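Complex shown without one protein chain; remaining protein chains in place.
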Amino acid sequence: MAAILEIDNLTTNFYTEYGTVKAVDGVSYYVDEGEIIGLVGESGCGKSVSVLSAMQLIQTPGKIDSGRVIFDGEDILQYDSKGEKMRSIRGGKIAMIFQEPMTSLNPVLSICRQLTEALEIHLDMDIQSARERAIELLSMVGVPEAAVRIDDFPHQFSGGMRQRVMIAMALSCNPALIIADEPTTAVDVTTQAQLLELMNDLVTRLNTSLIIVTHNLGVVARYAQRIYVMYAGRIIESGPSEEIFENPRHPYTIGLMRSIPRLGEKRGGRKLIPIDGMPPDLIFMPPTCAFLPRCTYKTKQCQEEPWPALRQVGEKHRTACFVDIGEKE
Amino acid sequence: MTAYIIRRVIIGFIILLLVTMIVFLFVRLLPGDPLIVYMASYDISAQTIDEETYQYLLAKFGLDRPIPVQYINWLGDIFRGDLGKSIVLQEDITTLMANVMPRTAYLGAISMIIGTGLGVLFGIIVALRRGTRTDTIITFMANIGITVPQFWLGILLMYFFAYKLGWLPTSGWTSPFDDPLMHFKQIIMPVICLSAAGMSGMCRLTRSCMLEVMRQDYVRTAWAKGLGEKMIVFRHQIRNAVIPIVTVLGGTLGGILGGAIIVENVFAIPGMGRLMVSGVFDQDYQIVQAGVLLFGGIVIFSNLVVDITWAWIDPRIRYD
Partner (left out) sequence: MAENLNNSTEPADVGEAVIPPHHSEWRRIARVFVRRKISLIGLIIVVILVICAIFAPFIATHDPLKTDLRDVHAPVSTKHFLGTDELGRDTYSRIVYGTRTSLTIGVIAVTSSGIVGMAMGMSAAYFGGLVFALIMRITDALMALPGLIIILLIAGLVGGGIVVVTFALAFGAIAPTCRMMCGQALHIKQNDYVLAGKAMGMGSVRMMVTQIFPNAFAPLLVGMTMAMGMVVLAEAGLSYLGIGIEPPTPSWGAMVNEGQAYILKNPLLSIVPGGAIMMMVFGFNMAGDGLRDAIDPTLRGAI
């Protein structure tokens, strides 16, 4: 299967008044057709920035400094960020769902207007058919009485409902890929599950690829086929979901696994261990592995040599660590 | 929406009452016995009249009653359109104001339209070109505009355009019905002076509102949908940016009316401002009081209009 989107060695920096924040530092990943991948990491690790960079939605002081984003055989980073070509990709071929349903919809425009505008641009629909299609989309994502609610304004919708509107908006032009940036972080747990099921359902049905960006391992465990774990602007481990969960090879991933409860686990069966320390300051990055200060596996090599590159540890499993932690738990 | 409008109207009415109360209390409580002022205007000294006459006069003007009663009577007069009689000019203030107010209102309205219109326009342009030379220049001009004293700007304009270049008449007022060209020439400089501050303030506010809106998540959503920049600016940004702008329109109008007092004096325009300032000099407090009430009423009314417009723009209020 061919990769639908390939991000290659992407570097995005933010030039702030305190110094240069290396938000994304040479990150590469890809998504296959119809595949769901998860991009996991703590807040501030660069996962959102990497997808926003791919869409050229980074605002000043952020700047994409190098790398390629291959979509449909073309490097879309070469397109003018406000130009015709990039615009036809945004929303039309790659759609996004954002984290904050409360602020991601325009408060002064009706739901109908916000849904139809993409249809009018990308699919050349007239107002009437766009409206019909919008109602159809709304009921598809489970908004009750879609034909009535279509004329409502965002403030009349609950958080979960707004996120359904966002999903409808993303699906509207039959994109090849949807990027969901922390899609369920801002909604409550029961709604979270419903939204994820809905998204999973729809993308599987429409054979759309999906990138889920999240800090919630539970979310990716359930839906993603492959996982990329990010730390301090880099990918430190990647591989198929089961492998990552069964046999994590990077100390950070291991730490993450230990710090979350698992479904079906007995209470008191396993002690949850938090990862000590704080993520590094992205302006003052050490030359060595960024996880070193928090690492419990560190060796002399780690303190002397620069941050290791990803190396193969399984058929599709790669990790950026010197230490062979092996198959122990 | 209807409930909202009714609520705003009631609040506007309460504010109007409070304004009258403040004015009344000022007039009554500040040093300066209205009776003595009255007598002074007839060259009668307070010492020369006996106690009995004094009491008679107090009773005649209703000044012997308790303050709240005086207030109610006074308020009743005002709402009947009787603003009293000017002691100095010996004329009915309502008639006096009916003559001069249209000029001030006319100048104020023109300046308001030009000031806000151009101010918002410049603000949008500057926000869209932030960081460029256009931004630097216009923003600097706006910073100067909110700083420059109106009377001084007036004098500078007069010096260059009237005295040095001779393009415009120095000052005065001609009715547009008598001589439209002269009228037009005469109002150019006053309108520039009156609108400069408002325009600059609007430009600064619009710029920061637009920049604020540009950072919002929904604008990012709009970009992510693949909309073009024009559509994002016009459909998604401006409407959100004007909401806070609309709320300050009332204040801008107040500023322009306040400015009219000075500008009318610079350019010798016989309007409300001139009347009030001469009232201050003549210790003719009735005229000043009437002017204050009128200006206050206009600002309150325009604030009410603004509130309703605001509701019309912002669906969060419209559908409450």
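Chains: A and B, in written order; residue numbering restarts at 1 for each.
The rule is simple: a contact is a pair of C-beta atoms (placed from the backbone, for glycine too) under 8 Å apart; a residue touches a chain by one contact, two chains touch by 3 or more.
Only a predicted model underlies this, so the values are computations on that prediction, with no experimental measurement involved.
The chain omitted from view is touched by exactly one of B:188, B:231, B:277 or B:305, namely B:277. Screening A:61, A:83, A:277 or A:314 against the full complex identifies A:277 as the residue touching the chain left out. Those residues of subunit B that touch the chain absent from the view are 11, 14-15, 18-19, 21-23, 26-27, 30-32, 140, 143-144, 146-152, 155-156, 158-159, 163, 205, 208-209, 212, 244, 250-251, 254-255, 257-259, 261-262, 265, 276-277, 279-281, 283-285, 288-289, 291-292, 295-296, 299-300, 303.
Here, only the chains that are shown with their structure count from here on.
Subunit A and subunit B have CA centres that are 53 Å apart. Residue ranges of subunit A in contact with subunit B, taken from their complex: 55, 57, 59, 82, 87-92, 95-96, 98, 100, 103-110, 117-118, 121-122, 153, 155-156, 166, 169. For subunit B in complex with subunit A, the touching residues are 215-218, 220-229, 231, 235-236, 239-240, 243, 313-316, 319.
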